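Structure incoming, see below.
Note that one protein chain is taken out, while the other chains of the complex remain in position.
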Amino acid sequence: MTELAVAAKRPVARYVQDYGVYGAVAVLLLFNAFFTDNFLQVSNLRTQLVQVAPVVIVALGMALVIGGEGVDLSVGSVMALAAAVIPLYLGFGVWPAVLMALVAGAVAGLVNGSLVAVVGLQPIVATLALLVAGRGLALVIADGQLKQIRNADLLALGEGGVLGLPLIAAVLAVVVGFVVHRTTYGRQLVAIGGNRPAAQLAGLPVKRVLIVTYVLCGVFAALAGVLATARLTASDPSAVGNLMELSAITAVVVGGTPLTGGRIRVLGTVAGALLMQLLRATLIQHGLPDSTAQMVQAAVILVAVYVARQRRTR
Amino acid sequence: MTAVLTTGGRQLPVSRVARSERIAALAQRHGALAVLLLSTLVASLVFDSFATFDNLTGISIQSSFLVVVAVGMTFVIITGGIDLSVGSVFALGGVVAAWASQYGLAPALLAPLLVCGAVGLLNGLVVAYTGLAPFIVTLATLLGARGLLLAITDEGARTFLVPRDAAFLDLGRGTLLGFGYPVWIAVLLCVLGGVLLQRTRYGQGVYAIGGSEDAAALMGLPVARIKVLTYLLSGLLAGFAGALNAARLGSGVTILGVGMELDAIAAVVIGGTLLIGGAGTVSGTLCGVLLLGVIQNVINQIGNLTSSVQSVVSGAFLVVVVVTQSYLSRVRRLR
Amino acid sequence: GCTKSEDGGTPSTSGTEGAQVVASNSAPAGPSCTLQQYGAAKLDLKNAVVGFSQSEKEANPFRIAETQSIRDEAARQGVKQLLVTNAQSQLSKQIADIQDMLNQGAQFLIVAPLNSDGLEPALQAAAAKKVPVLTIDRKINSKSCKDYLAFLGSNFVEQGKRAADAMIKVTGGTGKVAILLGSSGNNVTTDRTNGFVDQAKAKAPGLQIVAQQTGEFARDKGQQVMEQLLSSNPEITAVYAENDEMALGAVTAIKAANRKPGQDIKIVSIDGTRNAVQAIVDGTINAVIESNPRFGPLAFKTALDFYNGTAIPENVIIEDREYDSANAQSSLGSAY
């Protein structure tokens, strides 16, 4: 089998394509190190990590969904739902409240998953419904009000510096990476994303895998909602997670996971989220007006995805 | 032996298969229409003020701009792509048109087409020649177009007004037989869109690319050119809709169009177009937009719902409509 | 259900305390409007159908209080039917909403415009049916007494100016200020920014504006942007937030950076929500300029006056209060 063992030689372009995001992150770090005042301060780096953590968590769930050839537009609304649920149960203590928030996320994911896997709706529309309804529901639950959180245990989740949110996100990334590459569930998900009819005929539990995936995505979004709430020291269902779906999808795609499914890049997703975070930080810290900032972001997204694109042999 | 085989090649009862399939196809193509008629009927029975001329013309003019945008989106989705930038482009078109209206009618129409066409062209070129996912490309131009709009309007602080006496205003405000010009324009564009899609080689190419891009390329279709044209068309239509809207509003409002892409996508999908591409119709999209309009109207008719409950209700409506539609089309998929 | 929240009920918004008062200094110098001039038919509000078009979701204290106030007053006046719609921040939806209410037979409309421009089609539809439109909280760029009856509300530029005055007071006229802007493209943002910047420039050259970034009127965005600004500009000594939510977000961000909000970094904001006034009491925010949302009583009074033949001034500018450490504790009950 020696001839089989010979690894395929990969041209340089392939490396750029696979590792381009990391390069881009490095470039942005370097740029800031030289041109942004106080950038290399510990407190600033910590700020970036803390801010990016919820995006990373949501994006990890999104990466799973996208790997299964789906997409979940409802993540932002699910964050709002989780945020709205927390104060209701905080009287019982932190963990019951967090648990209920995660349950809310799981239920939302179950709805999405069932609509996609059982009813057979197209993911964009199926989750669009919950994008619209979810935040409404959250506001109904919260009576439209923002609620200040005073529970010290919950607030502790939002503090704790690098060992708090970023650690949770990092651990989750490792877990998701393991799940994707090393578990039957993960491999089946990727197979389903790659060719659903074939996976079906190969006897894979397509529906179950897809539902589990959307549930995971919902739970991750809910977790992000909990953490965002802790960080904000308030449950704010009207604002938390706004446009999160776009940030998460951008992170996933910039990280090299194709939207057509069949491939999941976990580390790339983390890097994608970091890239967008650093970019935003750069733009804000250099005081660019909103108009310029948006155009620069657009350009960077295009370039980053272009570099990481899947070339076809010809 | 061969002769035996040839005469032995009796076919399955093709006509029987075809007829039932045609009925199913009808149900799919007109599933949105069926749901639309049904909900209109129910709404007229339940609410007194629903089936009035004023209300119906109201729904039609309110929907007309989304129709124009959604027609472009239909083309894009049939190629298997998506255009998230339409909302921003719609707003951009309106602002540019309002600015240009001080120079007369023609500039007011041409300037937005030029600017928005450029955005569409950019989308098309990038999608066609780099193979990047349309979702992410147009997500970027969604940001970019909005940024451009803010830059033009001094971070949104300036609102360009259409001069009171501009002929451009009539385009948005005039009526014919009780229906506003935008309604007629939207209907006309639907018809043109339908013909373009069904009866031209370009339209067939659009279907082919969505059905199987590889096959389309191997069959010798100019895939890249068709894609560029399609995104260009979507940009032009979104910009034109924005201009039309500016003519109606009398100003280039900067805050328009946020989330419009999702409405357009929802309408297209409700109309029976597959998001994976390869199938869909403009008439279905028209029904989809009207259905969204009716849902909105019904929510207002119910009255007194808080904004949060309104969102919940419209989300639920969306699910019901799409599920119904998908069951209607299921008949076809199972053959 | 079996839920159990941490603290008791939400603060009630009822009571007459904190009611709107017409600003005495803004005597109607401009034109005014009568029933005849407007060309509307006389109407008994008690038996009328009144429509209220809200612009944004009732998802922040201002909008909640505003809608509630209209509802309460309509009930108090015994209005036969009050139609309420919400444009969910979409201008085209607001136009549709207004037209829908007209089609449902609304005879008098109260509109909280989402934007100063762009409502013309809706106003025309109302004019065609001779239905008077009273706009509240945001002024529109149309002809009063023709396209709409009158405007009732605050002057946002003025609010910005007063915020600048308050800022000068709490900082002593010197300092490095960061501005947390509202959403881009929004008239309120523009006015509150211009008012502040102009006044600061005129009155206190020592106030240096070192950063302006949008926090989109939301608490979490305010917090995130503030965190970034604190990293890049540690020398910031004051924050002007264009609404309370962003100010509260900034407070959290400043605390997280181990600085003392209200002391190391002064904060002035606009709105006057209960949470913000409480923050003044706590010493984390220095001053808040009120933007009073309780339009109900004044709106219906204006309508009654109008139908009784009284001339209505073009702009009924209300008097906004100002909260600072001196009055916060005592006014807490009347904040919304």
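Each chain gets a letter, A, B and C, in the order it is written, and its residues are counted from 1.
Everything below uses one rule, namely that contacts are C-beta pairs under 8 Å (C-beta built on N, C-alpha and C of every residue); 3 or more make two chains touch, one makes a residue touch a chain.
Here, contacts and distances are computed from a predicted model.
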One chain is missing here; what is its name in UniProt, given the choices "proton-translocating NAD(P)(+) transhydrogenase", "Phosphoribosylformylglycinamidine synthase subunit PurS", "Sugar ABC transporter ATP-binding protein" or "NADH-quinone oxidoreductase subunit N"?
"Sugar ABC transporter ATP-binding protein"
Kindly name the visible chains that come into contact with the excluded chain.
A, B
Selected from A:Val176, A:Ala191 or A:Leu274 as touching the chain missing from the view
A:Ala191
For subunit A, which residues touch the unseen chain?
1, 3-11, 14, 182-185, 187-188, 190-191, 194-195, 197-205, 262-263, 313-314
Taking the full complex into account, what residues of subunit B touch the chain not shown?
1-2, 4-18, 20-21, 195, 198-201, 204-205, 207-208, 210-212, 214-222, 278-279, 334-335
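Throughout what follows, only the chains that are shown with their structure count from here on.
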Suppose each chain is reduced to the average of its Cα coordinates; what separation in Å results between subunit A and subunit C?
35
On a C-alpha centroid basis, what's the spacing between subunit A and subunit B, in Å?
29
On subunit B, where are the residues touching two or more other chains?
149-150, 155-156, 306-308, 310-311
Mind pulling the subunit A residues that touch 2 or more other chains?
139, 144, 289-291
Where on subunit A is subunit B touching in the complex?
71, 73, 115, 119-122, 124-126, 128-140, 144, 246, 249-250, 253-254, 258-260, 289-299, 301-302, 305-306, 309-312
Quick one: in the complex, what on subunit C touches subunit A?
3-7, 10, 57-61, 63-64, 184, 211-214, 216, 218-221, 223-225, 227-234, 245, 248-249, 252, 256-257, 275
Under the stated contact criterion, what part of subunit B meets subunit C in this complex?
49, 52, 54-55, 58, 62, 65, 149-150, 153, 155-157, 159, 161, 172-173, 245, 248-256, 258-259, 296-297, 300-301, 303-304, 306-308, 310-311
